[in-house]
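Here the complex is missing one protein chain, while the rest keep their positions.
And then chain A:
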């Protein structure tokens, strides 16, 4: 049975949402039909975390450089895939939820990122988006009832089809640090980097 393996070892480190607090994250992996998870959890749920009380300047790419509070999860990710085909390279899909002022669970962002292909350590910033309500009235109604618009299938953010009719608002970002290791990928004739 000839296949190549890819391992991702790392953590969902933190979230940067300037206006929101009490956040937790659900993550899962989305991959093509030729991929199989060998080891590790395919999905998971982090703890709910609160931002630190001291305001600090954030160094993240998508912050406007003003006071931004980081919400730290430090959630470990350890998963191995095997595959015969590079098509459908796995993506890490994240959904961030939080508590609003009245203590209800609302969605704060959806995001997805491809696992890097080159072996080594990578720091990834995932910008997240939230679907927009269809009209200002619906937006007010959803804020009152605490039911912000959500995606029916949270993997929607990781697929290409059907997104042309959606309107989203981008807010916040996640920081993920991951180490990638590959095995036998050269035997498949695939080159992942230009260095030999």
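To be clear about the criterion, a contact is a pair of C-beta atoms (placed from the backbone, for glycine too) under 8 Å apart; a residue touches a chain by one contact, two chains touch by 3 or more; residues count from 1.
Heads up, the rule we're going with is that contacts and distances are computed from a predicted model.
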Record-based protein name (UniProt) of the chain missing from this complex, from "Signal recognition particle 14 kDa protein", "B9 domain-containing protein 2", "Calcineurin B homologous protein 3" or "holo-[acyl-carrier-protein] synthase": "B9 domain-containing protein 2"
Contacting the left-out chain in the complete assembly, out of A:9, A:86 or A:177: A:86
Full-complex contact with the absent chain, from A:36, A:123 or A:190: A:190
Absent-chain interface as seen on chain A, which is shown: 18-19, 32, 62-64, 85-89, 91, 111-114, 116-118, 126-130, 132, 157-161, 163-164, 166-172, 188-194
